[in-house]
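Heads up, one of the protein chains got dropped from this complex, but the rest are sitting where they should.
Chain nomenclature is as follows: A and B, assigned in order of appearance, with residue numbering initiated at 1 for each chain independently.
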Amino acid sequence: MVKLLLENAQKEGIRFLKTYRENGGYQSLEKALKMAPDNITEEVKVSGLRGRGGAGFPTGLKWSFLAKPENTPRYLVCNADESEPGTFKDRFLMEFIPHLLIEGMIISSYALGSNRSYIYIRGEYAWIVDILRQAIEEAKQNGYLGKNILGSGFDCEIFVHPGAGAYICGEETALLESLEGKRGNPRIKPPFPAVKGLWNCPTVVNNVETIAAVVPIIKMSGAEYAKIGVGRSTGTKLISACGNINKPGVYEIDMTISVEDFIYSDEFCGGIANGKKLKACIPGGSSVPILPANLLLKTAKGETRYMNYESLSDGGFATGSMMGSGGFIVLDEDQCVVKHTYTLAHFYRHESCGQCSPCREGTGWMERILKNIETGKGKMSDIDLLWDIQSKIEGNTICPLGDAAAWPVAAAIRHFRDEFEWHVLNPEESQKRNYGLANYASPLALVS
Amino acid sequence: MVFSEEKMNEVNRLIASYPQGKQKSAILPVLHLAQEVNGGWLSTEAMDYVASLLQLDPIEVYEVATFYSMYNLHPVGKYIFEVCQTGPCMIKGSDDIIAYIKEKLNIGIGETTKDGMFTLKAVECLGACGYAPMMQMGKTYREHLTREKIDQIIESCRSMNN
Partner (left out) sequence: MSEDLFKVTIDNITIDVPPGTTILQAARKIGGDVTPPAMCYYSKLKDSGGKCRTCLVEVSKGSEKDPRPMPKLVASCRTTVMDGMEVKNITSPKAMEARKGVVEFLLINHPLDCPICDQAGECDLQDLSYGHGNEGSRFEFQKRVFEKHDLGPYIQLHMTRCILCYRCVFVADQLTEKRQHGILDRGERAEIATYISKSLEHDFIGNVIDVCPVGALTDKTFRFKNRVWFTKPVDAHRDCDKCAGLVRLWLRGDEVFRVTVRRDEWGEVINTPEGKPAWICNECRFEKKKESDWIIEGPTHINRHSVIAQGHYEGLKMPNEFLPEVIGKKPRLFLNIHDVSEVNRPGIDLSLIEGPATSDDFENPKND
């Protein structure tokens, strides 16, 4: 399978500039600096690259929205606040091949005209801050950063800004607030960052993987990049797989692989751990709808489901899910969906910034009801109440955290209502056990 | 609390990474430094000091320090076990790890051992879901935790302190 980002990730010494360059590093930058900035944006447009942070918005289009008023600085900010449960791909990339991100940052900064770019990284990744700062220092010493980069006349500095523990700062306007030294309260949009972003200047915020993908795009051309993958899911995507699988880890896929292959083949997840059966999966980070095994592997139409944007969302929320950030969480037959949903509700309650009322109040309410159901104190009417609360949060909040909190609850009830009911009907047993209905999933044929 | 000359250089370097007049942006990294110097937590005095360094009203610092979960607003132990309890870690047995640490150190979540050595915190997703169960200890992550690993970690902390 083609690898564009992680091909050299496991090579010894790739963390350092010398080895990185020996493996073809910084060639894209040299090429890019000879191009006109707008042509780079054009290449990114042609490549069909979509934002890898979760929303999947076309990156080239986002770049083209950047306002360019005269005498106003523009900023590129890299979103490395990776906090979506199930997602740890950016960490892997930054930890092992930091120069790929730095190279992508310099090329993107050049394309957007940003002379001062920031990497906002979650504070908990403290050792990666050091790795990145070291990589930046190395790049500077070799003339890839600083004044007049490689004689092109382009000046650029990159700074690493650590966060301090707030999931909400992954939302781009909350991230900008945080970068300005404030509480991570998402801004009310419009205006969008492309017009008024960091310190009120036009700003582009892109995910780590998105920026890293610019390097191979420049190297191979947008048109070549677009040939990889299928439909509007072009290029490669990093998937961080976790949960009850034999081989958790970060994998680079080209989006033509089926979900079934991804879970069961030895090249990737290596099947369900301990010989258990697949019960359910959250394919794109904890916010996206959970799918039971049958709907995960096949769409409602009975077609094979693939690991790409379109196929994963086939059927809408009724029978589908989302690609999201690529955080692939697998649950085996022993896992309790109610308990899992409860931990997620706890997470979103804890991470709500508290600005708008549906999220501030609704996330806590959902958590409390889920805790009751999980511990055998729930009522049948609680299930309907939960449904109603999530429907009143969704779409009515300032930022997408409200949706992110509502969707997991909605999907759990949609697909696993009997498990909620089981908890209500078997209060004693649900207090003793961590899980509800074992053997929920229909038995599935393993890929040989 | 005051920063040493070396720390002050660090602060100035941080401030310089933002445009002129935007020193407020340095608040998160400078608070991290203050917490480190102040024994792992932010006292009112420490926050007021940061406010004066960055020319901010103290309330602006309080607002920020109370928002982010990495800042401790009460004294903590020398070693902080921050065990992740979110979904992916939960299904890999984080409950058991937390229960074991509680039992072993005889403290509850959010509490510190009497000797001031260990604090236990249950935290939310740290981005190590594939290496679950896990916890953060200072600047590093301890992953694929088992009871035996917890024993070893506690033992090595104690021996380092002796």
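Assume contacts are C-beta pairs under 8 Å (C-beta built on N, C-alpha and C of every residue); 3 or more make two chains touch, one makes a residue touch a chain.
Note that the structure is predicted; figures quoted are calculated from it, not measured.
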- Hey, which of A:Ser265, A:Asn396 or A:Asn426 is the one touching the hidden chain? A:Asn396
- Looking at the whole complex, which of A:Lys276, A:Arg368 or A:Arg414 touches the chain that is not displayed? A:Arg368
- Task: Kindly state which of the options A:Lys3, A:Lys140, A:Lys276 or A:His350 is in contact with the chain not pictured.
- Result: A:His350
- On subunit A, what residues meet the omitted chain? 166, 183, 188, 349-358, 360-365, 368, 385, 392-393, 395-398
- Note on the structure: Where subunit B meets the left-out chain, the residues are 44, 57-60, 62-63, 66-67
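In this text, only the chains that are shown with their structure count from here on.
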- Task: Calculate how many whole Å lie between the centre of subunit A and the centre of subunit B, each centre taken as the average of the chain's C-alpha atoms.
- Result: 25
- The answer for subunit A against subunit B in the complex is residues 73, 82-88, 91, 116, 122-127, 157, 159, 161-167, 178-184, 199, 240-244, 248-250, 282, 286, 327, 329, 331, 335, 339-340, 343-344, 346-347, 350-351, 353, 434
- Item | List of subunit B residues in touch with subunit A within their complex | 17-19, 22, 24-29, 31-32, 54, 60, 63-64, 67-71, 85-88, 90-92, 95, 124-132, 136, 138-140
